[in-house]
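First the structure, in the form of structure tokens, and then the observations on it.
All protein chains of the complex are present and in place, except for one that has been dropped.
We call the chains A and B, going by the order they appear; numbering starts again at 1 in every chain.
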Amino acid sequence: MASVTFDHVVKRYTSDLTVVKDFNVEVADKEFMVLVGPSGCGKSTALRMLAGLESISEGQIRIGDRVINNIAAKDRDIAMVFQSYALYPHMSVYDNMAFPLQMQHMKKAEIDKRVKSASSSLGLGNFLDRKPRALSGGQRQRVALGRAIVRNPQVFLLDEPLSNLDAKLRAQTRIELQKLHRDLGTTFIYVTHDQVEAMTMGDRIAIMNAGILQQVGTPGDIYDHPANIFVAGFVGTPTMNFVAATVQDGVATASGFHVKLPKALPAAKGILGFRPEAVTDRIPDPDSAMEMKVDVVERLGSDQFLYGKVGGDSVTARVDPRIKVEPGDSIKLGLDTRTLHFFDSETELALL
Amino acid sequence: MSVVSPATKPGSPATKPVNLERRSLLSAIRPSRAILNIVLVVSAVFWLVPTIGLAIISLRPESLFQQSGWWTALTAPSQLTLSNYQTLFAQGLVARGVLDSLITSLEITVPATLLVTIISSLTAYSLVFGRWPGRSVVFLVIVGLLVVPIQVALIPVVQEYRVFGDLSGFNPFGTIPGVVIFHVAFGLPFGIFLMYNFYSGIPKEMLEAGRIDGAGEWQLFRRVALPLGLPAAASLMIFQFIWVWNDLLVALIFLGNNKHATLTIFLFEQTRTLAANYWIISTGAMISIFIPLIVFFSFQRYFVRGVLAGAVK
Partner (left out) sequence: MAEIGTEATPRARRRAAAVNEGGNPGGGWRDHLGSLAFLAPGAIFLLAITVYPLAATARNSFYDATASNYVGLANYKEIFSTSSILVTFRNNVIWVIVFPFLVTFIGLVYGVLSERIRWSTAFKTIIFMPIVFSATASALVWRTIFDLDPHIGIVNATIQTASDWINPPGLYPVDPSAGQSVAGLVATGVSAGPKDSLESSSTVTAGNPVELGLIGISPATLQLVGAQTAVVPTASPGAVTGLVWRDFSPSNPTARGQVLPDELGFPGLKLTLLRSDGTSAGTAVSDAHGDFSFGSVGSGSYKVQIDSSNFSSGFTGIFWLGTQSLTPTSSLNQTAQALLSVPLVDISMILAYLWIWAGFAMVVIGAGLASLDREVLEAARLDGAGEWQTFRRMTMPMLAPVLIVVIVTMLINVLKIFDIILNMAPGSSQGDANTLALAMYNFGFTGGLGNWGLASALAVILFILVIPAIVLNLRRIRG
């Protein structure tokens, strides 16, 4: 069994520089877990502790039942794909892929079999004799994958493996990686700062910020039920609207509109959150309708986003692309009350 | 700014604020191509004269030496003969002869070069990819040692060799290992510095990938760092080879009364004892620069790299 458990893991570089704080995650066997967060939040560090490239300052990491804190990287049975691919430039594609197997003193014939099969499944069969520098970015990326695949590891780590590819190749590889995960039936831990990758690929997503784990859940869960303002703002494009509001008798009042909350809340003041797609030109409930003074219009073909002011608050709305709106216009918009979020302004935690 | 001179070529941006008057003035005083070439040709000839002179002196019979200048051979090439070389080589391997000195020089230079390259690579690997505390301090100490003159170590090392001899029965003073050890130690700071700089340029991920792929430290060194560091190691080897080959002081002291001598000692003694024996001196000098010249012309690129990397020694 190759579940991975982070148990109160802390990474401290110096006494006053802690980059991973009390990190707790359980990754199930065969799960595709995505670790996502803004740049510098400690994702790579967490992954590298698991890989054995960084020491663990506090806490435990387990693979299955085995505590790996004091096991050397080479004995952890983990494969990793680096953002830069870290291919050995002086070795051919074949040797790059054979290297981890040679380190295990595997028989030549078996090495050959594995490298051949992995390379043909990755479409690298014709490049085995080439040096990495004679490959395209996408091919290099597949060699890095191949080097991990041949080992048949318990856990597969990927640290932003797609960020050096162009947009089209990235989308294609995203799908291939998911297929690979299905085929291999191995635990994947995938680090990215791209929320689209996270949402599309992960069985579950762990969101980090400033060294602290914010929330773990399925993509749908996280999108629909963000645990705090950070998660709510991090997931979804354009980002969620946040407006300050006061609550009285189940009605939240912002500077430019008011809306009836689906549930009674204890707080009197907080932050109301709603995604742009909840603000539309359809008006389901006239009570919560709002008047927007439009500043910017962004037409994207299938969507039209309006950026403007409602009362004193900045709000983004997604409206029917066929509506003609110009900057400076005022437009009346409705709010879908089913997808409202409300956050405590002190703790920033979701109350709704 | 907006004035466009009629001389401006079509297509060039009209707003170029070029002061045409001043430029033409400068191009007028700029030396022409011909003068530039003449100056550099003359310089090159100046630089070649000593080497050519040495070669010709070594190729002229001794009897002509006092009578006419070597340059007369340029118009009378029939003066040239290999007899000086034949005489020196005919001596064979007599101790302190040219051939014997050539071999002694190789016996010192080859091991000193290999050891410095290997040990520098190991040390630099540990400093760059190891994770023990205090690495940066050790590196700074090594940088400090880069320019320490060997003079500060000569006497104590002679003393140390003596003590070592008393304890172990083998006193390296006066032996080839004694010379090699000293050369290795004083070649290391530069060697480590050069390899350190090169290894620092290898992405750390390359080594981390190796660690995850299951390689131990020795395998990482041998399979990843060493092959990647080959260009730097080549530079270091060439540099070190020439350095040791050309050394006089260390060999003079640490070979002591050894019955063999290096080529530099051979030349030095010829000038001391046989002040007018120019034919031996010039022929010996030619033989002594022959190997460095081969190395220089075969590996010039690596040599230049080494020079650039270590413009401190």
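The working rule: a residue touches a chain if its C-beta (ideal position, glycine included) is under 8 Å from a C-beta of that chain, and two chains touch if they have at least 3 such contacts.
As the structure is a computational prediction, the values presented were derived from the model and not from experiment.
S.K.: For the chain left out of this view, which of B:80, B:110 or B:289 touches it?
M.R.: Within the whole complex, the residue contacting the unshown chain is B:289.
S.K.: Using the touch definition from the top, which of A:175, A:296 or A:349 touches the missing chain?
M.R.: In the full complex, the listed residue that touches the missing chain is A:349.
S.K.: With respect to the chain omitted from the figure, which of B:80, B:99 or B:122 is a touching residue?
M.R.: Of the candidates B:80, B:99 or B:122, B:122 is in touch with the missing chain.
S.K.: Could you please point out the subunit B residues that touch the chain left off the display?
M.R.: 16-19, 22-23, 25-27, 30, 33, 36-37, 39-40, 43-44, 47-51, 53-54, 57, 65-71, 119-120, 122-123, 125-127, 129-133, 138-157, 159-160, 181-182, 184-186, 188-189, 192, 216-218, 221, 242, 245-249, 252-253, 263-264, 267-268, 271, 275, 278, 281-282, 285, 288-289, 292-293, 295-296, 300, 303-304, 307-308, 311-313
As a convention for this text, only the chains that are shown with their structure count from here on.
S.K.: For subunit A versus subunit B, what separation do you get between their C-alpha means, in angstrom?
M.R.: Each chain's C-alpha centroid was found; their separation is 55 Å.
S.K.: Which residues, counting only subunit A, touch subunit B once they are in their complex?
M.R.: It is residues 48, 51-53, 72-76, 78-80, 82-84, 86-90, 99-100, 103-104, 147, 151 of subunit A that touch subunit B.
S.K.: Which stretch or stretches of subunit B touch subunit A in the complex?
M.R.: 203, 205-206, 208-216, 219, 223-224, 227-228, 230
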